[in-house]
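The structure follows.
One chain of protein is taken out of this complex; the other chains stay put.
Naming follows writing order (A and B), and every chain is counted from residue 1.
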Amino acid sequence: MPLFVVLDLVGIFVFAISGALVAVRKDLDVFGVLVLAGTTGLGGGFLRDVLIGATPPAALADWRYLVVPVVAGAVTFAFHPTVGRMEPAVNVFDAFGLALFCVAGAVKAVEYGLGPAPAALMGMVTGIGGGMARDLLAGRVPVVFRGELYATPALAGASVAVLLEGAGQPLWLSALLGGGLCLGWRLIAVVRNWQAPRPRGPASV
Amino acid sequence: MPLFVVLDLVGIFVFAISGALVAVRKDLDVFGVLVLAGTTGLGGGFLRDVLIGATPPAALADWRYLVVPVVAGAVTFAFHPTVGRMEPAVNVFDAFGLALFCVAGAVKAVEYGLGPAPAALMGMVTGIGGGMARDLLAGRVPVVFRGELYATPALAGASVAVLLEGAGQPLWLSALLGGGLCLGWRLIAVVRNWQAPRPRGPASV
Partner (left out) sequence: MPLFVVLDLVGIFVFAISGALVAVRKDLDVFGVLVLAGTTGLGGGFLRDVLIGATPPAALADWRYLVVPVVAGAVTFAFHPTVGRMEPAVNVFDAFGLALFCVAGAVKAVEYGLGPAPAALMGMVTGIGGGMARDLLAGRVPVVFRGELYATPALAGASVAVLLEGAGQPLWLSALLGGGLCLGWRLIAVVRNWQAPRPRGPASV
């Protein structure tokens, strides 16, 4: 199995665990846990592929991409107290998944003919779309809107990867630097509890 | 009109009634009732068609598929106390709709080149996607996540249809056996009030 596929599956796995944990805490049934696991793990890529016209999405053409979130959901359903205690570790893996997805999504969008700005946007969508779908299905406002510094590192990493590749740098170097920026920024934000700014002053009405 | 189209329109009609009833109970206006009727009746097929790249969806190429949910929504809006009292009968028809949609969706996905597992998944999405969209638009967590045994029969029926057809059985037999499994399972689940399992033990945090 090529390294890229392994990394991709690891990213889907940790994203799926975060979705399954939300479902367990909302007391959803086993099916809800599996669907939230799958939506969180695969939703960002689905959204990107539908928007750039790359249908059917890659995850529907390769059975491994379906097995991974099912396994993550089933493990979380069965052992959720243990998995829940490991959440700090999950957060670190989640930052890896974010870095990987934002770069991979942006590069794929470039391959489908999008310009630099839309491609970077699609990279961010790949990284955060699964979590947003998870929160919608779980009936809460997406956490990426509530001060958590999550989307900005993804957009920055995707932009760097797109710009370096567009400037003629090799793909591996562009991906490494873009992904590294996203990963480092996100990890520091987690450790220092950085928050995105909120509107100042009273909201009129 | 071929039998298949008649069955399809009946399925859309009963799904649309369930959406319109939710809208009436949320006190939405007449437009909200019509949109929830249309979304519930057509949403699952739309989602499948967008994901497998079969755009525009069939329902946008045939005016009958648009008229049916409008009629269902208007009837429910005008006579909702009567329609509401008929809900047990609607539940039985709904099980027919689910069986039909999961098989038809899976067969269509196979025709578009998907493998057995993704095709079965698309069959389930066709069956439950409309109800999930209905619940999102009505501002509640999808009922398929809350213990109602609804998605599992759809996935089972779609899987059986895909596997039998893949094993060389004729389409009508594969569809009949897959749809029959889904229908029987769902009806027994309604009558006996079977519930899907929930996570055990306290959710950490």
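Throughout what follows, a residue touches a chain if its C-beta (ideal position, glycine included) is under 8 Å from a C-beta of that chain, and two chains touch if they have at least 3 such contacts.
These numbers come from a predicted model, not from an experiment.
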Using the document's definition of touch, tell me which of B:13, B:46 or B:96 contacts the absent chain. B:46
Which residue from A:105, A:142, A:157 or A:178 sits in contact with the chain not drawn here? A:142
Of A:103, A:121 or A:175, the one touching the omitted chain in the full complex: A:121
For subunit B, enumerate the residues touching the unshown chain of the complex. 23-33, 35-36, 46, 50, 55-57, 59-61, 63, 66, 77, 80-81, 84-85, 87, 136-139
Where the missing chain touches subunit A, by residue: 50-53, 112-115, 117-118, 121-122, 132, 136, 139-142, 144-148, 151-152, 195-199, 201-205
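Note that only the chains that are shown with their structure count from here on.
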Rotating subunit A so its CA atoms sit on subunit B gives an angle in degrees, to the nearest 5, of 120
